[in-house]
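Yeah, one chain of the complex is gone here, protein chain that is, but the others are all in their spots.
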Amino acid sequence: MTETILPWAIVFVMVNLVAGLSRAWKGPTDGDRMLTALLFGTTTVALLLLMAEWLGRPEIRIVALLLVLLATIVSLAFFGMPEHGENGDDG
Amino acid sequence: MADPAALVDPAGLVDPAGLVDLVALALLLAGCFFIFAGTVGMVRLPDVFCRLHAMTKADNLGLLLLSLSMALLAGTPRTALLLLLVWLLALLASTVSAHLIARHARTRLPPASGTRESEPES
Amino acid sequence: MSQPALLTGLVLVPLLAALAAVAAPAGARRPIAVAASIAWPWLLIPLGGGVVRGDELSLAFGGWAPPLGIGWRLDALGLVLMSVHAVVGIAALPSAWQRFAPGAPDAVAFWPLWLILTAGINLALLAADLFNLYVALELTTLAAVALIASEDSIAALTAAMRYLLLAVAGSLMYVLGVGLVYAETGSLAMGTAVASGTAAFGNTALALMLTGLMVKAAIFPLHVWLPGAYRNAPGPVAAVLSAVVGKVALVAMWRVWFEAAVDPPAALATLLGGIGAVAIGYGALMAYVEPRLQAVIAWSSVSQFGFLLLLLPLAGTMAFQGAGFHLLTHGLAKAAMFLAAANIVVVLGSDTVRHLPGLDKRMPIEAFTLALAGVTLIGLPPSGGFTGKWMLLNAAWDQQGWFWLILIALSGLVSAAYVFRILALTCFHPARRAVHALHARPPMATSLAALLLALAAVMIGLYPHPVLDLLGQGVPGGGAGASP
Amino acid sequence: MSAAILVFAAAAIFGIGAYGLLISRHVMRKLLALNLMLSAVFLLLIVVPAPIGGQPDPVPQALVLTGIVIAVSTTAFALALMVRLFGKQGHASIPSDLDPRVWRGRWRNSRDGPDPERNGAGAASGDKP
Partner (left out) sequence: MSAQLLVDMLLGTLLAGLAGAVAFGRHLFRSIVFYVAFGLAMAVVWARLGAPDLALADAAIGAGLTGALMLVAFRRLVEIDPERAEDEGTRPTGAAAWIAVAVAVLVAALVAIVGLTALSIEPAPLPAGVLVMNALDETGLGNPITAVLLVFRGFDTLIEMVVLLTALVAARVVTSDAPHRSFTLVAEFDLPLVRTLVAVVVPLAVLVALHLLWVGADDPGGAFQAGSVLAGAGVALMLSGTLVPTARSRAPMRLAAVAGVAALSVLLVVPMPDGRPPLAFLGRGSLLFAEAAMMVSIAVTLSLLFAGAPGLRRGLQ
């Protein structure tokens, strides 16, 4: 039963993802864009977990784990970036 | 959809597998709802702090519910542990990110001059 | 040593030396690199004997036969170009030794890259697998770009960047073509991965691969990166780039054409020949108007690469011998010119042609080198350049390809125009004044190395038969080219 | 059917990348465009060959994996080169090959050339002593 719902859940989550992305395009502040990046990370992880079950491929869960690890690091990298730190002098 | 009749076997006992499936379904739908709530907040709320508030909380709850649902469907403790780990990491990442974003947004409240990124939308 | 050991040695010797050079302290890099550059060519002697005897010199990595694994093959064309590579590589050493002494800004990275470039070139000539060829070409390009960038000027950096971006664009087209070939044939090995099946589809894949390779071989109109890259590169690098790196991509084009395509349409061959014709004219025109000597030599390469494209419409054994021979002599002559020009820049501080009058007094060896190499570029009779063109002329005559016949004859004339412009300025300009040398001249070895290359390019025309015989037995696709 | 959809997506990405490559002058934009095109090619490489046992053919998968590593290597070097170029010339663009002004300029340069006669050694900054 749940199996039949799964693909629709995936579609639903993806629609959410696309809707959330509109924020990245519109902004208006940097904070919004970084927030979208965060949303993108979380939602993609959700998407991958759903897909792992739907396709019956448990390996995909490792992809989700790796993705959330790297998303953490990349989001850290964002904050080291010029637009985001007034104290952006040479370290 | 879940046919209630299918959950009850002829002996009149509740089928545990069917029950697990039903719980997973409920969790899945709830998870989707919270993700949807997060998105609505993201799109509709007026400023970045509100959006931050809505998004991080709702989405992480959604992810937790989805993970629980998937753990039930997969049915092995190992998978459940892995999913828990993924969720905890996501939670940690969004906690730190939310904090940094909030700090960042606050420093920019009086709009800094010459930041092209911060210009109002056209 | 066994044959697989010899073949792998061609790549592994420079490669392991590169590893050693990266790991070694800065001071040890130059001797390691020089030792390896002198060592690997010796492997060509036993291998060359094998090719001359007509042995099948091939190798399957891990013992997995080609559609499954990666195959290598050393054929006559590969042997010839690898010999050019060996000779030019050694001849460029004195100049590089002097320019990149320990303590010079870029000496730390130069020597490992030099070795990696060597390994990449040899690999690209050995690869009998479409994807292995791609990896080899990427390696070669990356090393070449970095070597160009080691001349740390805006012009050189821009040229390097332009080369890199275009090369990446080219290789992505090539990879797409390879992917299509795999989708159709299920194989990546040259010889079995033939773009046959539906003709239109196979030809699209072929066209994609050729376009990608044309960027790397700087065939008109995709040559835009070449003049800047060659003329701004350090002298020894420009010598190897012009003599070997561009030609490797060209040879890859020939291989894809003759071995990975079955029955390529005649129209495509004519089109490519036509592109070659335009390249000959345009390159020569630009070479004629360029104000800088190194730029003249670079544009001449655009012209000559176009000339080498004429093999595709002519096909056949004789054309193949001619084109292969031209590859050899042009490589030697071009490398000689770039090495000589590098010395001229060192001494005069510039290589604008208006500095050239009186050069024969001040730098006689360089002037003589330029003259000798120029003779080969034009293809005047005793030189090696003549032999190559003569064979191609014969091929065109036999096939009654009158257009190609006239074109080949004209190509000599247009080359003569820009070569004589340089020579006239150097030796016969009315305003011959003694040029003022600004700097001490570089060691004699650098001048002699260039001169020897130019001499070799001419002398080989007197004894062409060993090379021609060798090329004659190694016609790709068994000589069953698309001769009309 | 899903393969066809992804082929269309790859074609669109390839076209978008080609546009970006042609139109931009900033090197980093060109690199982004090239990486997009490369992704499109990789997508085609996996989607197009017939699947084996319900999964993509392992050989193209290995090729794409190799391609990804080569792409990141090339990109990393290109970025370093770009930073250097920026430091030297003050901007990070190279002339677009589509720009007619560039063509005219190139032709003019090739005819007259900058005069390097100024007291000899000066020449262009590109001439090393």
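We call the chains A, B, C and D, going by the order they appear; numbering starts again at 1 in every chain.
We adopt the following convention: a residue touches a chain if its C-beta (ideal position, glycine included) is under 8 Å from a C-beta of that chain, and two chains touch if they have at least 3 such contacts.
Model, not experiment: these values are computed from the prediction.
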Shown chains touched by the chain that is not drawn here: A, B, C, D
Message: Among C:Trp40, C:Phe131 or C:Trp257, which one touches the chain that has been omitted from the display?
response: C:Phe131
- request: Considering the whole complex rather than only what is displayed, give the residues of chain B touching the chain that is not shown.
  value: 89, 92-93, 95-96, 99-100, 103, 116-117
Task: Kindly note down the residues of chain C that lie in touch with the hidden chain.
output: 2, 4-5, 8, 12, 15-16, 18-19, 22-23, 25, 59-64, 67-70, 105-106, 108-110, 112-113, 116, 119, 123, 131-132, 135-136, 138-139, 142-143, 145-147, 149-150, 152, 157, 176, 180, 182-188, 197-198, 200-201, 204-205
Message: In the complete complex, the non-displayed chain touches which residues of chain D?
response: 1-20, 22-26, 28-29, 31-33, 35-36, 39-40, 42-44, 46-66, 68-77, 79-84, 86-87, 90-93, 96, 98-100
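Here is the rule we use: only the chains that are shown with their structure count from here on.
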Closest chain to global C-alpha mean, per-chain Cα centroids: D
Task: Could you give the separation in Å between the centres of chain C and chain D, each centre being the mean of its C-alpha atoms?
output: 23
Whole-Å gap between the CA centroids of chain A and chain D: 27
Message: Counting only Cα atoms for the centres, state how far chain B is from chain D in Å.
response: 38
- request: Would you give the residues of chain B that are in contact with at least 2 other chains, written as numbers and ranges?
  value: none
- prompt: Got the chain C residues that touch at least 2 other chains?
  reply: none
Query: What graph shape do the protein chains here make by touch: line, ring, star, complete or other?
result: other
Query: Where on chain D does chain C make contact in their complex?
result: 21, 27, 30-31, 34, 37-38, 41, 44-45, 48-50, 59-60, 63, 66-67, 70, 73-74, 77-78, 81-82, 84-85, 88-89, 94, 97, 110-113, 116-117, 120-121, 123-129
- request: Sort out for me which residues of chain B touch chain A in the complex.
  value: 1-3, 6, 21-22, 24-25, 28-29, 31-32, 35-36, 38-39, 42-43, 48, 51-52, 55-56, 59-60, 62-63, 66-67, 69-70, 73-74, 79, 82-83, 85-86, 89-90, 92-94, 96-98, 100-102, 104-105, 107-108, 112, 115, 117-121
Task: Note which residues of chain C are touching chain D in the complex, please.
output: 131, 135, 138, 142, 145-146, 149, 151-158, 160-162, 164-165, 168-169, 172, 175-176, 178-180, 182-183, 186, 188, 224, 232, 234, 286, 289-292, 295, 345-346, 348-352, 354, 436, 438-439
